[in-house]
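Missing here: one protein chain of the complex. Every other protein chain is in place.
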Amino acid sequence: MTSVDTPAVSRATWWRLLLRDRFACVAVVILLLVAVSALIGPLLLGDLAVKQNLRAVNRPPFSLDDGWAFLLGSDSLGRSLLARLIVASRTTLSVAVPAVVVSLVVGSIWGMWAGYHRGWRENVSMRVADVILSFPSLLLAVVVLYVFSPSAGNIVLVLAIARIPIYLRAARAESAELQSRLFVDAARTFGTKSWAIIARHVAPTVLPTLFTVATLDFCFVMLTESSLSFLGIGIQPPDMSWGLMVAQGRQVLQSAWWIAVFPGLAIVVTTVSATVLASWARLAMDPGQRWRLTLPRSRRKIKEVRA
Amino acid sequence: SVANSGPEPKASGAAANTVRIVLPEEPPTLEPCDASLTATGRVTRANITEALTERDPSTGQLQPALATEWKQDSPTEWTFTLRKGVKFHDGTTFDAKAAAFTIDRAVGAKVDCNVNGYVFGGIKLTATAVDDATLKVKTAKPDPILPLRLSFVEIVPATTSATGKVREPVGTGPYKIAKWDAGRSLRLERFTGYWGKAPEFASAEYVWRGEGSIRAAMVKSDEADLAVGLAPEDGAGDSAVQFPNNETSYLRIDAAKPPLNDLRVRQAINYAIDKDGLVASVFAGLGKPAGQLVPEGVTGHSTAIQPWPFDMAQAKKLIAEAKAAGVPTDTAITIIGRNGIYPKAAEAMEVVQNSLNEAGLSVKIQMLDVNAWLEYLLRPFPKDAGPTLLQAQHGNQAGDAAFTMGQIYGSKGAQSSFGTPELDDLISAGEQASGEERQTAFAKALDYQNKDVVRDAVMAHMTGILALSKKVTYKPNAATNDEMRLAEMHPAG
Amino acid sequence: MSESNGSPVLEVDRLSVDIRTPAGTVRAVREVSFSVRSGETLALLGESGCGKSMTAQAIVGLLDPVAHVAGGAVRLDGTDVLTLSPAQRRRLAGPGLSIVFQDALTALNPVQTVGAQLAEPFRIHERLSRRAARQRAVELMERVGIPEPAARVGAYPHQFSGGMRQRLLIALAMALHPKVLLADEPTTALDVTVQAQIMELLRELRTEQQTALILITHDLAVVAEQADHVAVMYAGDIVETGRVADVFARPRHPYTQGLLDSVPAEVARGTTLKSIPGSPPDLHSIPSGCAFRARCPMASDVCAEERPVLVEAGPGRLSACHHWRELTDD
Amino acid sequence: MLTFLRRRITSSAIPLVVVILGVFYLARLTGDPSNLYLPLSATPEMRAEFAARHGFDQPLLVQFGDYLAQVFRLDFGESLRTAEPAADAVLRAFPATLQLAGATMILAILGAIVVGSWAAYRPNSLADRVASFTSTTAASMPDFWFAIMGVLVFAVALGWLPTSGTEGAAAWVLPVLTLLIRPFGVLVQVVRGAMVTALSAPYIKVARSKGAGELRVVFGHALRNAAPPALTVAGDLTVGLVNGAVVVETIFGWPGIGKLMITSILQRDFAVLQAAVLVTAITIFALNIIIDACYALLDSRVRQGVTT
Partner (left out) sequence: MTEPATPALATKESAVPLLDVAGLSKTFHVARGPSGRNRLRALDGVDLRLERGETLGLVGESGCGKSTLARVLLMLERPDQGQVRFEGTDPFALRGKELLQWRRRVQMVFQDPFASLNARLCAEDIIAEPWRTHRDLVPAKERGKRVAELLEMVGLRASDVRRYPQEFSGGQRQRLGIARALALEPDVIVCDEPVSALDLSVQAQVLNLLTDLQARLGVSYVFISHDLSVVRHVADRVSVMYLGRIVETGPTKQVFDQPRHPYTAALMSAAPVLDVTSGARRDRILLKGEVPSPLDPPSGCRFRTRCWKAQDICAQEAPPLEPSGDEPRHAAACHFPLQEPATR
C-alpha cells in the first residue's frame, strides 16, 4: 500500500531465512504437497479412492503386486489406501483449516479487544469463555444435528465455537499486559484508533503463542471431526477424511494396522510440519531473534562451545 | 503369562473359584423387569433372578423353571403350578403371591418395564394367586404363547418396590449380588440357599471395557476369563469362540415412497447386494447369508425361502424396466445407518451403496448414533425424510415369529413403514394359531412377504465372538448375548 | 580521589566486539585498550552509539547473543577472564567484576521482590541463609538512600520510581565490593540531588574498598568531578586518553575538542549550541584511515590513508590523531 | 485478594445459570428419550405415560422452573437410564476424573517446564529441535493409538502393566501417559516460546552479572516471567481434561465424567447430563478463579491492578 507498509524484511530475505533452516524447508515442502493433493487429488484419484474390491481386502502395504495404487495397501473394502489418503486430504483440510482459522481469528481478535479495553468488556468476555468451556461440545454438536442440517459449514461452526475460548483467554491475558506498555501509550498519543493499535502493537506479540497452539489444534480438530461422523453430523461415507479413516481403522488396528496408521501419520506429519513452520516464523518475525536463523551451522557450533 | 502383575484378587484359592467376565458396557441397572435389555439381562437373567419358564435355546422348547408345570384352562386363562422350597436371596419364600406381584409390577405402568412393551406390547393380563403354589393368569385376548412370554418375567419378592425400579434386585437365582462398585465392577456370589444344583464357580466378577481389543487383551493377559461382544479384528486369537448370536442383519426398504414403492426396484435391491462377498470380506467370514429375518429354530421359519442370489445383471434390468415405466429411479435414496450396530457397520453400508449405485440407483449414506437412528426405526417416522433404506438388525430372543412379524411387517407395526392388508391378515392368523399350525401360518406370511411384498433386503444371520481363557469352559449358544448363565461355566480341567 | 600506584587491576587489551546483523557481521568495538587501577575512576566518554556499552558488556561477559568478542583480552589481576570456564567466570561475577546496566528501568525482575534480588549475590557467593541475606539487602538499600528499607524489602520493582530503581541497581552492583565496577550511565535517570548522593556513594566505595570504577556517562560535569582518567571513544575506537583535568583543559583530539565545545553551560537562551557537524560513520562501512576525518576540521590527506594509532601526546596522555600537535598550539 | 475472590464468585453466578439453562434447553432439542427407554414395540399410550411421568409433556419453561426449584433443594433428579439419583452418578464419576486430570496436568506441567526451558535455552539449536519435534509428534498422535499400542505392548506382550482398570498404581500409568502427551506437547511449545522471550529480557543479564548459575537464571528468574501464557494454556488444557477424557476413560474402563457425559447425551439422560455439567462447570469456574489468583501470585503487578 505505502512504503511504510512494505515488510521490514524484503521477500528475498524471507526466502533466505527459510532456506537457511532445513527443517522449516522440509515442513514447507510437506505442507505444499498436502495442499496440492487437496487441490487436485480428488480430480485425479476420486474414482480410484472409492473403487471397492471385496476380493482384495486388507492387502498389506509396501508391495507393488497390485500396482502402484496399492503401495500403501488396501482397506477393508479393498480400496487403494494411497488414493484414499490423497483424496481425503481435501475434506480434511476443508474442515480443519477453516475450523482452526475461524476459532483462531475470532478468539484472538475478541481476546485482544477484551484485554486491550479491560473493564466490563473483559469481564463479560471471560465469562462467555467460561460458559463455552464448561459446555459439553458434544451436546452442541448433537443439537446442531437435530436443529440444523449436518453440513460441512456446521461442522466447522461447532468445532470453531468449541475452540474459541482457548484463543480468547490466551489473547486476553497477553493483551491486557501489553496495553499498559509505553509504546502503546505512544501510539495513543498519535490518535491511533484502538483497532489499529491492536493490529500493529498487540497482535504481533500475542499471535506467535496463539499460532503455536493453533498448529497443534489441527490434529485435535481433525480427530474430533471424525468423532462427529459417528453421530451423523460429521463427514459421511463415501466421503472420507483422515480423521474418519483413523477412526474406522481403529477397529482393525491389530489385524490391519496400516489402515489406521497411514492416515494418522498424515495427520501427525501435517501437524508437525505446521508446528515447525510456526516456530520458524516465530523466530523469523521477532526482530530480536531473527539473527539466530542467519547463523551458518559451523558458526553456531563454535558459539556453543564458547558459551 | 507368568509376569502378570494385574489385579490378582485376594487369595489364589478364591481367584481360582471366581469367573471374571468383561462386558462391553456396565449394566445400567440390574432391574429384573428391564432384563430384556441386553446389558441388564445378561447379568440378571438366570443368574440373579429366574422366570417361571425358560426356553432352551438349542431346541426352542419351553422348560420348567420356577413353575413346574402349566396348562391352558381356556383361550384366555392359564394355570401355573409353582416350584416348592424356593427361597429368595433375602430368605423369604417364593410363592404364588410373589409371582402375581411380579407380573402385576411388570405389566403395570408405574415402573417403565422394558419387558412390558417388549413381550406384552399392550396385551392386558391379570395374575392371581390361588394358593401358595398355584398361579392363575388371565389375558384379555387369547394368547397361545403366554408361557413363552412369561419366560421373560423375572420373579422378584413382593417386598420389591412396586413404584420404582430397583438397581440391586433380590431374586431366586443361583447367584446373589455381593458388591456393585458402580462404575468399576460387579461381584456376584453363589447363593447358598439355591433350590437347584449349586453352580461351580463360587463367585463371578464383572468388569466392563468399551473397547473390543481391550476386552480381548484382558483375556490374553489373564485379567479376565471371558470377554463378550468381540469383533473379528479385536485380536482374541486362540481364545476366540464363535457362536451364532441369533441376530439377522437387514435393510428395511421404505416401500411407501418412490422409487422404492415399485416392486421391481425393491427386487433389484435384493439382487444387487452381494451377500456372500459382504460376509466374506466385511464380516470376515462370520455370518451366513440369509433370506429371512427369522432364523432356523424359531417358530415360523420358512424353509422355502433362500437368500436372494447376487445377480447384478438382473438388478440392472429391473431398474431399467422400472425407469422405462416412469419410476423416478434417479431420486436420491438415503441409507440410514447406525454406527456400531454390528462390527464394520459403516463399511457394510458402503458396500451396499456401491452395489446399488452400480445397479442404477442413486444412493447416499448417513450414519447416525442410536437415538437419531431410532427416530427412523420407529413410528412416527420423520416427516421430511425422502426414500430411505434403514440399516437394521433383528434378534428374536423368544423363539417365536410373533415377536418379529407384527412389529416389523404389520402395517401398523412399530418398526414398519409399509405393509399390505394381505400380509396383515396372514400375520394375525399366525398370532392366533398354536402348535404346528402356528409354524405354517407364520411361514406362509414370510413367504408372501418375500415374494410379493419384498419390504426388506435381508443380508445375513450374524455370528458373535467371545474370548474364553483356558481356565474356563463355556459353550455359548444363540441366547448368550441376552442371557449368560454363570451356572453353565466351569473351571477347566 | 586516591592516587594509587602499582599495576592496574583491570587491563583491557585490544578488545574487539562483532555484531551479527542481517547485512553481515560488523565490528562495533575495534581493538580497544585501556586499564584502571584500584581506587581509580576511569570515565568512558563518547558519541552515543560509539560502542561504550558494548565494551562494558564484553568486559563482564554479558553481551547479547547477537554480539560476541572477536579478539583481545580482558585481564583482571593478570588473568584473562575471556579464557576462563563459565563456572570460573561466574565466581568472578560480583566480587570481581560488576556492572550497572544502562537500561535501568527494565533491569530488575518484575516478579521478584527487590529484597530477593538484592539478597541474591549473598546467597550465591557467600551462601548466606535467606534471613541473613535479606538483612544484608536491607543494609544495602539503606546505603543507597531508600527510605524505610526494612519495610520495603518486600516490595516489587514497579512500586519504586525510576530513580529509586536506579539506586537499587547500583546497590546490587556494589553488594560484593567488586574489584572493578562498571557503571553504564548510572545517573541519567536521576535528578541532580540524587545524582549527587549516588556519586558520593561511589566515591566512598572507591576510597573504602579500593574499587576501580569505570564510569560511562555523557555528563562532562560528572566526569570532571568524579573521574581521574578519561578515555574518549569514537566509532568503536579509543581516540584519546589521559587525566581528566589535562584532557578537558587541553584536548589532543579534534573529537574531544568538539565535545567540549558543545557544553550548553552558561550559553544564553536562544543561541545556537556548537556541535560537531555530520554524523559518525556507519558501522557497516567505516572508511579507511581515520574514522573521524569526514567531520574533522583538520583532516588532511594522510587521515584518509592511514588509520591513526594511539600515540603518546604528552605526559600520561595518548591520542589517535595525526594532527594532535596542531591542537596543542591554540 | 478477598474482594477479588468475592467479586469473581458472584460474577460467575450468572454464567453458571446460563450454562445450566443452555444445557437444559439444548438437551431437550436433541429429541424424545422415550424411544430409548421404552421397548421398540411400545404403544403410543405407553409413550404418553412415559412423557407425563417425567414431565416431558410440560412446556419447556415450566420444566426448567421445576428443575431449578429442585436444584435449590439439592435434588438433581433421577437418571432415566440407571434409575439412580443423578447426583450419585456424577459424584461417583467426578473424583475419578479429577484424580486423573490432576495427575496428568501435574506431570505435563513439570515435564513441559523442564523440556520447554531446555529447548528455549538456545533457540533453534539441536536440543531445541529434538525437544520440539518429539513433543509435537507425540502431541499430534491420535490418542487411542497410543493407548491401544501401550496396552498391547506393556500389558499383553510384556505383562508389566494391567491392561485397564483402576486398581493399584500400575493401572494409572497408561491412562496418564495417554492423556499426558497432548497437554505436554502443547505446553512444551508454549513454555518454549515464552521462555525465549523471557530469557532475552534485560533482568536476565543482571541475574547473570550477579554470578547466578544457569539453572538459577532459567528457573529462578525467567520461568516466573514466562509463566502467564503457559498458565493460561495449561488452564484450558485442564478444563479439557476435567470435561472428561472420553477416549481414555472408554479404553481403560476409567469410570470418569467424560464417559458419563457422553453416555447421558447419547442416551438423553437429561438429569445426569445436567448434574454433570453443573459439577464440571463449577469446577471450571473455580479453576479459572484459581488461575487468575495464580497470575496475581506470580506477578505483583496483576495483584495491584486487581485492587484498583
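In this document, chain identifiers A, B, C and D correspond to the written order of the chains, with residue numbering beginning at 1 in each.
Keep in mind that, in the parts below, contacts are C-beta pairs under 8 Å (C-beta built on N, C-alpha and C of every residue); 3 or more make two chains touch, one makes a residue touch a chain.
Model, not experiment: these values are computed from the prediction.
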Among the options C:Val222, C:Ile238, C:Cys290 or C:Leu327, the absent chain makes contact with C:Val222
Which one, A:Trp15, A:Phe148 or A:Phe183, makes contact with the chain that was left out?
-> A:Phe183
The one of C:Ala155, C:Leu201 or C:Met298 in touch with the missing chain is C:Ala155
Positions on subunit C where the hidden chain makes contact | 21-22, 45-49, 52-53, 64, 102-103, 105-106, 145, 147-148, 151-152, 155, 159, 161-164, 185, 188-196, 199, 218-222, 224-225, 244-245, 248-249, 258-260, 262-267, 269-270, 272-276, 279, 282, 284
Absent-chain interface residues of subunit A come out as 1-4, 8-9, 181-183, 185-193, 196, 200-201, 204-205, 285-288
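Note that in this section only the chains that are shown with their structure count from here on.
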Of A-C and A-B, whichever chain pair has more C-beta contact pairs = A-B
Computed over C-alpha atoms, the centroid farthest from that of subunit C is that of chain B
Taking each chain's centre as the mean of its CA atoms, subunit A sits from subunit C at a distance in Å of 50
From the C-alpha centre of subunit A to that of subunit B, how far is it in Å?
-> 45
Send over the residues of subunit A in touch with two or more other chains.
-> 142, 146, 231, 253-254, 292, 295, 307
Among the residues of subunit D, which ones contact at least 2 other chains?
-> 30-31, 144, 148, 152, 200, 266
What are the touching chain pairs in this one?
-> A-B, A-C, A-D, B-D, C-D
The residues of subunit D that touch subunit B in their complex are 30-31, 33, 35-43, 45-46, 49-50, 53, 81-84, 88-89, 92-93, 96, 144, 148, 151-152, 155-156, 158-168, 170-171, 250-253, 255, 259, 266-268
Sort out for me which residues of subunit C touch subunit D in the complex.
-> 57, 60, 62, 64-65, 86, 90-95, 98-99, 101, 103, 106-112, 120-121, 124-125, 156, 158-159, 169, 172-173, 175
Subunit A contacts subunit B in the complex at 50, 52, 54-55, 57, 76-78, 142, 145-146, 150, 229-232, 236-238, 248, 251-256
